[in-house]
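Encoded as structure tokens, the structure appears first; notes follow it.
Only one protein chain is missing; all other protein chains are in place.
Then we have subunit A:
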Amino acid sequence: MIRFEDVSVTYDGAAEPAVRGVGFEVPEGELVLLAGPSGVGKSTVLGAVSGLVPHFTGGTLSGRVTVAGRDTRTHKPRQLADVVGTVGQDPLAHFVTDTVEDELAYGMESLGLAPEVMRRRVEETLDLLGLAGLRGRPIATLSGGQRQRVAIGSVLTPHPQVLVLDEPTSALDPAAAEEVLAVLQRLVHDLGTTVLLAEHRLERVIQYADRVVLLPGPGEAPVVGTPAEVMAVSPVFPPVVDLGRLAGWSPLPLTVRDARRRAGDLRERLVASAGGGSGAPGPVAPRGAAARRYGPAPVADAAPTAGAAGRRRLFGRRPAPTAPTPHPHIAEAHSLSVRRDRIDALRQVDLTVTPGETIALMGRNGAGKSTLLGSLVGLVAPTAGSVTVGGATPHRTTPRDLVRRVGLVPQDPRDLLYADTVADECAAADRDAGAPPGTCRTLVSGLLPGITDGTHPRDLSEGQCLALALAVVLTARPPLLLLDEPTRGLDYAAKARLVTVLRGLAAEGHAIVLATHDVELAAEIAHRVVLLAEGEVIADGPTAQIVVSSPSFAPQVTKILAPQQWLTVAQVREALG
């Protein structure tokens, strides 16, 4: 259905080709996953299928790409529109009209289908994707998962044979992601649609893939095979594969179910090495109620890692608070309510943050996570209740004063960056924070080794941008650090670096609050998890307790090794010695 023959793409002005020597074939009716670290050209390969590369983006494409027998050299994207449906990373950028029903019809109108055909297909698609209740709604009012489904529906109505998706679940909460993936699987199974998708969060999609095309590095030729074969050699892999490699299972398990079936002996080894003979030992057995909230030591990873020790020098200006401080809470919210646009974004939320603590805020898209972070940093004024951060009321504090108390890395870290070069950005950050010159640059060198002064922030990858924004925020040395969806668009390597950095900061006494959909990240670093739903706190407690009891927020390792309570592969590795 899709055939790449020795394809190389060089963008205008680039010295090196973005992808080189790509050759593979996707048979009809398969779901193929395109995997690989950031910056290996996944989006370029996807764009070549729809013809947007090179017709729209410019650059030179050598080799040959054919889709359903049509050569993209001779067919422009608009002439492929009836065989290829493309959904980009940001569904909002995809919408042309303003209501759901019109959006579903738009593609068919462009192709000139008869009105009665359009009418029927719109109804069918509304049912297929479960959008019937939303048909008249303005797109601007939909949640992230609903938008993604509308975007898929809008390319589905012309009945394309090929569906191309770029990170369809990255921005979604676990439940919404499953919703979208269920739809994709239904398309593949029921309609025989060929699906090619790129995704960083392999733990969500690998089980649905028939085959995997792995781009191991920039300019390297792709590795094609079944998911199990490719995962054995892949530099990017989900926790279930990591655990499988650790335990030496072959072939590698790809689903929690597969892994659970084999995990009997691993559970026994873990019990033996832990030295306990009870039914559910594990390192994170529930603690007493007294220690539940403000337990003195982090629950999930009591021993600081080597990385954290290394970072200690870097951020070492702030001594880790060992003695109890007179003001035990760095931030407090009491019955905080926020009402915006006639919607209760937060209702009666109570939250306390102690120094050295890492808290993960989790919950659906639109549950109020970002609003809570916004009110902690003074972007959102409370409608009722109170917030104090370091003894000050955030929305009444001047920005200059506030940056020394609390820092927020927003969802898109690029929002924080204005300057043309990294050096200018650092100098500006020093001035803004009133820090001695060079403070920010030292932080950048620690977080991002090998970055040059003259680099333009827009040329940085997602992970590098995040690190730069983090350094800018840390320049003022705020004791409370907030992060909104920090792992969106990060590959596993960038995520691992972020985890090391955040652990280091927590060990120095920074309190960290992060809003995230990434259960694996929360399991790695959070001491406490706060679950939000419809603006209310529905659960607040140690990570192990909260995630173990929740089917959608439990990380893979927990699911595999239940009833023992393990959260991450690192813990298991350490326990096995």
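Going forward, a contact is a pair of C-beta atoms (placed from the backbone, for glycine too) under 8 Å apart; a residue touches a chain by one contact, two chains touch by 3 or more; residues count from 1.
Criterion: contacts and distances are computed from a predicted model.
Student: The chain dropped from view, which UniProt name applies: "NADH-quinone oxidoreductase subunit C", "non-specific serine/threonine protein kinase", "Cobalt ABC transporter permease" or "Pyruvate dehydrogenase E1 component subunit alpha"?
Tutor: Hidden chain, UniProt protein name: "Cobalt ABC transporter permease".
Student: Which one touches the absent chain: A:L111, A:V224, A:I451 or A:A575?
Tutor: The one listed residue touching the chain not shown is A:L111.
Student: Based on the whole complex, identify which of A:V9, A:V26 or A:V84 touches the chain you can't see.
Tutor: A:V84
Student: Among A:V155, A:L197 or A:V548, which residue is in contact with the omitted chain in the full complex?
Tutor: Among A:V155, A:L197 or A:V548, only A:V155 touches the chain that is not shown.
Student: Touching the missing chain, which residues of subunit A?
Tutor: With respect to the unshown chain, the touching residues of subunit A are 29, 50-52, 55-57, 68, 76-84, 86, 88, 90, 93-99, 102, 105-120, 122-124, 126-128, 132-138, 140, 146, 154-155, 158-159, 161, 190-193, 374, 377-379, 398-400, 402-403, 407-408, 410, 415-416, 418, 428-429, 432-433, 472-473, 476.
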